[in-house]
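Structure provided below as structure tokens; questions to follow.
A single protein chain has been removed from this complex, and every other one stays in its place.
Residue numbering begins at 1 within each chain, and the chains themselves are lettered A, B and C in the order written.
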Amino acid sequence: MVPLSWYLVLAAFVFSCGLYGALVRRNAIAVLMGIELMLNGVNINLVAFWRYGDIIDKATQQVVRLDGQIFALFVIAVAAAEAAVGLALIISIYRNRKTVSLDQMDLLKG
Amino acid sequence: MDIIQQLFPLPPIPTLQQAVFIPLALFTAVCALLVVLSPNLFHNALALVGTLFGVAGIYALLEAEFLAISQILVYVWSISTLITFAIMLSRGMMFGATSKTNKQAGTAIDGIVVIGFIGWCNFVSARSKLDVSIAVA
Amino acid sequence: MNAISVTSLGSLMPEIILLIGGLLILILDTAMSEENDSGRGYMAIAVVFLLAAIVPVYLLLNTKPHTALMVVDVDPFAVFMKFTIYIGMALVAITGGSFMNQHVKGRGEFWTLFMFVTIAMSLAVSANNLILLFLSIEFLSITSYLLVGFIREDQRSSEAGVKYFLYGSVASSIMLYGMSMLYGATGSLMLVDIGKGFAANKDLGTLVLPAVLLVLVGLGFKTSLAPFHQWAPDTYEGAPTPVTAYLSTASKTVGFAVIVRVLLIGLGSFSHEWVPILAGLSIFTMTVGNLVALRQTSVKRTLAYSSVAQAGYILMGLVAVVSSTQGDLKTLAMNGLNGLMIYLFAYLFTNVGAFMVVMAVEAFTGGSDISAFENLSRRSPALAWSMFIFLLSLTGIPLTGGFMGKFFVFGAAVQHQYYWLTAIALINTGIAGFYYLNIIRAMFFGTSGIGTYAGEVAASGEGTVATSAMSISIPIQIGLVICVIATVWIGLYPPSVIEWANNASRTLLGLGS
Partner (left out) sequence: MQGFLNLAWLVPVPTFLAFAAIVLFANRNKTVSALIAIGGAVLSFLLSWPIAFSAFTADHFGQHPVEAQLFSIPTGTSDLWIGYQVDPANALMLFMSSFLLVMIFIYASGYMTFPAHLSPATYPIAAAQGKDPRYSRFMAYISLFATGMMGLVVSNSLLTFFIFWEIMGLCSYLLIGFWYEKKSAQAASIKAFMTTRVGDVFMLVGLMFLYIHSQSGNLLFSDILSAENLHHLATLSVTVPLINVTVPWVAPIAILIFFGTVGKSAQFPLHVWLPDAMEGPTPVSAMIHAATMVSAGVFLLVRMFPLFATAGEVAPGTMHFVAFIGAFTALFASTIAIAQWDIKRVLAYSTISQLGYMVAAIGIGAYVPALFHLITHAFFKALLFLGSGSVIHGVEHGLHHVHEHGHHDEPAPGGEHGGKEGHTPTEAAGHGHTGLVIHRKDGDLNLEDPQDMRNMGGLLSRMPRTGWTFIIGGLALSGFPLTAGFWSKDEILGNAWGGGNTLVFGALVISAFLTAFYTARQIGLTFLGKPRTEMAKHAPESVPSMTWPLILITPFALLLGFIGTPWGNWIEGFMEPYIEHLEFHALHVEFSFIPMLVSIVVAVGGLVAGYYVYGQGLAEGQVDPLRNWLGPLWLVFHNKYWIDEFYKGTVVAFSHWLSKVLYWFDDLWVIDPIVDGIGQLGVWLARLAAEFDRLVVDGLVNLAGWLSNRAGGILRNTQDGQVQVYLLLLVVSMTVWLLLKALPIFLKLV
């Protein structure tokens, strides 16, 4: 059996990669991808905790609780919605300014 | 040395699950790195699709088959398509002359190392508690 | 386990009414051609349904805590917050509606989203598990991103939308990471069970601290606590002003309600970990907000930073709830939580009103720079005097709602012997006085000696030259009158509001009523 910690390390790694992308990429779409990575990292965490948690009913040996999985499922759904909205916003600013470079978006500051 | 051995006890022979997990995790991790490191936006998107597949594999390994299918259906088919579509739509921006990353990479890594550290803390305590309980079960 | 019962329908009546309203607008929007529509019908539907939703909320104000549909907690605290949110959204709809109808294209979409965002807030304040909490907060955020960037032709609006989106997504991902740790540590997603799990197993402290921190990032983003506040000024400035008004009030109310619920119910047994964090955040937030506000020249931006600073004061209420070192919470009149609630309630009217004045001035002069407010008292005394009252309330002068909020929050902090916190907060209110006074000065006194001839003559009250008198539309007038009356009324120590807040806070804290 794979130790839980392996999954957690992988999750942390994917999450950190995503965060790095969100922090340093100039391109807004690349940042969006970074955010997707972060969410995937979280999902690995959630599913792993679910799998290694107390989910088996001792008497029937059936899986009785699915909350971690359900949470992960919702996160996937939310990520889809977020990506759609994010792309809509990015395309709208691209039409206005012909750029998706984030460091050029500084009309509002100070 | 005691501590390290205590925290990272290397099992002598990987079980079958572990043998599947290790390459899968490596693939996912490398793809994730490519997503953020490759300068070509198109490669980024491809690597993202790769990561998502890898994560779906992890779900399958964790016996969450339904979730793995959802991952492939929702992410790989819809989000990736959406992103690729957006890249196509704004093709011009793929070939900008400037650097693909901004100047804060160094600081960001410092910060993220610490976030990784949180993950590590997480792992340590979870290990001490959960691994034991699983071993008992 | 009969989940859907008549009582749960009754408890969920507000949300159901809002949902019907939203769907009605959606259907009408698809049925009608967009070109000819002024959007007034949608606005009317939205206002009517929002007001209709206030009625069941009002009836539920003194309800006994119960759970509907297994995941929605209906207790006086949540209901009070819903009451606040609905009133705020109704005010925004009344006053900001015509502005939005003028400036946006997809009017039906706007009003549908407006109703749905209200539902999201409403669910967020009463969610009792992490899934619903995350979902409703994300729903709220995603809808808000759209609303902020709704004026697509306006570069500032879209930029604000993109920034808000990126910051918000990252913050909520981080929060989610924290939530996954909470789940991993206790094996449950229900806040109550998480609380019990932590209470039973104190060894989990190593997991809790990073988890609290990560969750606070997401919630701090919603409530614009420094150092997670930096999106706020940019977004508030770029967003359409009615959207800014609800972001800085209703959305913030949600953030605080969720912080209270998660920390008190889920992490109550680790209060020694998070109280110092919150106290530090509170101090940092109010100081940063006030100091940067000093340097602003745009009134909208000043209000944005002031709203950051106010979040710091509000947070004091939560700090003062716990670790009561003196006396029994049962005997204290100010338990902190009721201060937080009264503050949020009063702040809602004040801030919505202030942003409405900004909107009216913007509509007339095209900018919200302080120079647009010069001599406002001459061009439109009604606007100037309303703004005057709102600014007094933000400063915390007695007889205004802002004073009541500060009185209860600071009082609680003093009762719990957070003297340093109170002292810093008091110093901060002093600093804040400067920039509020500056706006008042500009409105009533103008810059010394620069006033135009026409303006000066009109000012002296003897002018026949009324070149620059401003007219304000009737909906804005109604909204402003409501805000002014409510601000002053709360300042007069309204027994009902205070009793509601007391009851709600005591119920949530488990003190018995």
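The definition used in the following text is that a residue touches a chain if its C-beta (ideal position, glycine included) is under 8 Å from a C-beta of that chain, and two chains touch if they have at least 3 such contacts.
Everything quoted here is computed from the prediction, not taken from an experiment.
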| item | value |
| --- | --- |
| Contacts of the hidden chain among displayed chains | A, B, C |
| Of A:19, A:48, A:73 or A:100, the residue in touch with the unshown chain | A:19 |
| Full-complex contact with the absent chain, from C:45, C:166, C:194 or C:394 | C:166 |
| Sole residue of C:52, C:69 or C:431 that reaches the chain not shown, by the stated touch rule | C:431 |
| Hidden partner interface residues of chain B, rising order | 3, 102, 104, 107-108, 110-112, 114-115, 117-118, 121, 124-125 |
| Chain C residues touching the omitted chain (full complex) | 162-163, 166-167, 170-171, 174, 205-206, 209-210, 213-214, 217, 227-228, 230-231, 233-234, 277, 288, 291-295, 331-334, 338, 397-399, 410-411, 414-415, 419, 422, 426, 429-431, 433, 437, 441, 445, 448-449, 453, 456-457, 459-463, 493, 495, 498-499, 502 |
| Residues from chain A at the interface with the omitted partner, ascending | 19, 22-24, 31, 102-103, 105-110 |
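The working rule: only the chains that are shown with their structure count from here on.
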| item | value |
| --- | --- |
| Two chains sharing the most C-beta contacts | A-B |
| Whole-Å gap between the CA centroids of chain B and chain C | 37 |
| Inter-chain centre distance, chain A versus chain C - centres from mean C-alpha coordinates, in Å | 27 |
| For chain A paired with chain B, centre-to-centre distance based on mean C-alpha positions, whole Å | 10 |
| Where chain A touches two or more other chains at once, by residue number | 15, 18-19, 32, 48-50, 53, 90, 102 |
| For chain C, residues that touch 2 or more chains besides their own | 181, 184 |
| Touch list for chain A against partner chain C, complex | 15, 18-19, 22, 28, 31-32, 35, 38-39, 41-42, 45-46, 48-50, 53-54, 67-68, 70-71, 74-75, 78, 81-82, 85-86, 88-90, 92-93, 95-97, 102, 105, 107-110 |
| Residues of chain B defined as touching chain A within the complex | 15, 17-18, 21, 25, 28-29, 32-33, 35-36, 41, 44-45, 48, 51-52, 55, 58-59, 61-64, 66-67, 70-71, 74-75, 78-79, 82-83, 86-87, 89-90, 92-93, 96, 98-102, 104-105, 108-109, 111-112, 115-116, 118-120, 122-123, 126-127, 130-131, 134, 137 |
| Complex contact set, residues of chain C against chain A | 130-131, 134-135, 138, 142, 145-146, 149, 152-153, 155-156, 158-163, 165-166, 169-170, 173-174, 176-177, 180-181, 183-184, 187-189, 233-235, 237-238, 295-296, 301 |
